[in-house]
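On to chain A.
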Amino acid sequence: METILINILGAIATFLLAFVVGMTYGGLRRKVIARIQNRYGPPFYQNFIDAFKLYSKNTAIHHGAMHFLGPAFLMVSSVVALMIVPVLTDNQWFPNLNFHGDLIFLIYIMTFGPLGMALGAGQTGNPNSAIGITRGLSQMVGFEIPWVMALVALMIEHHTTSLVDLLNYQTQTGTWLIFENPLAFIAAILASLGMFRYSPFNIVGAPTELASGPVSENGGKFLFVMMSSGSVFAFVKLTLLVDIFLGGAGNLIILLVKTFIIYMIPVTYGAVNPRYRTEQAVQYFWGWPLIFGFAAIIYAMYF
Partner candidate 1 sequence: MELLLEKIRDRIKVNFDLKDSKFNMNERRIDLYIDKKSISSILFYLKEQMGFKHLMHASVVDWLEEGELEVIFLLWAPKEKISVFVKTRLDRENAKMDNLDMIWPQLNTYEREFKEMYGIEFEGLEAPDEFILEDWDGPPPMRRDFDTAAFAKDVYSERTGREDAKDVRETIAKRSGEEIPDFAKKYSR
Partner candidate 2 sequence: MYYDKTQDRLTEIIKNFARKHSLWILAYGTGCGAIEVPATMTSRYDAERLGVRGAATPRQADVLLITGYLTVKTLKRVIRVYEQMQDPKYVIGFGSCAINGGMYWDSYNTIKQLDLYLPVDVYISGCMPRPEAVLQGFGKLQSLIKEGKADGARKYKDELDYYRGNQQKIIKNWDFPDYNW
């Protein structure tokens, strides 16, 4: 009974941590991009203000019951992925519901969100949403392949499909997996550029290109849920990369430092690049990242 209570409280604490850290990173991203463009940016807590303003809109306009599915599925997918990923190593306040095949489950659950958003966006009947969703799903075909290859390379090398086993391997031997299999790290980082959907792969939600794609009919509280699920999901991806390649984190400070360092890679790459079209993005992902993925698998099998 006690453990269940501690687990539930820990789950709520994990969600709050992910929400706060994700939103702060979003604000810091705007600040970094502003400084690159030689101006002061908004304060780092700007995303909280945006979220609260969206929450306190007095009217919310929806187009039927299926319209609620879009934000709901996004939030569900982010929260379920958050519960699986171990946030801190050996800490009972941040439990993770891990089990034996959870890397494969994670690969599945991370693609679940946009599919739900497709249902919600289709209900609105806005043609911009439909075009945005098809572009987003086609782009997902691009970056999923190097990402899965990197994870499969790690799974082959250590004969396990569990995240906690990879973490324990790193703490026991003392070396990080980034040094043991650097090709997998490069493939995973290049694939994560597409997962974050920053420039140059932000054609899905581009505001001037197609009236912001799938988000176009959502305002008020719907947009608040979508924004917060985006921030939580960003935290999940960063923590996953840190856990697999950089050895996890013992306490919160080291976790924040490591995730911030990895977060700067998509942000700074995106601040200086223009946008790719969908077919250019898929061609990019099936070029060098795929070669690195193959090389990682071959390296894992024979060395």
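Here is how the candidates were picked: all candidates are chains of the complex that A comes from, given by their letters.
As a working rule, a residue touches a chain if its C-beta (ideal position, glycine included) is under 8 Å from a C-beta of that chain, and two chains touch if they have at least 3 such contacts; residues count from 1.
If you're wondering where the values come from, they're calculated on a predicted model, not measured in any experiment.
Asker: For chain A, which of the options 1 or 2 is its touching partner in this complex?
Answerer: 2
Asker: Under the stated contact criterion, what part of chain A meets candidate 2 in this complex?
Answerer: Touching candidate 2 from chain A are residues 30, 34, 37-43, 46, 49-50, 52-53, 56-61, 207-208, 211-212, 215-220, 223.
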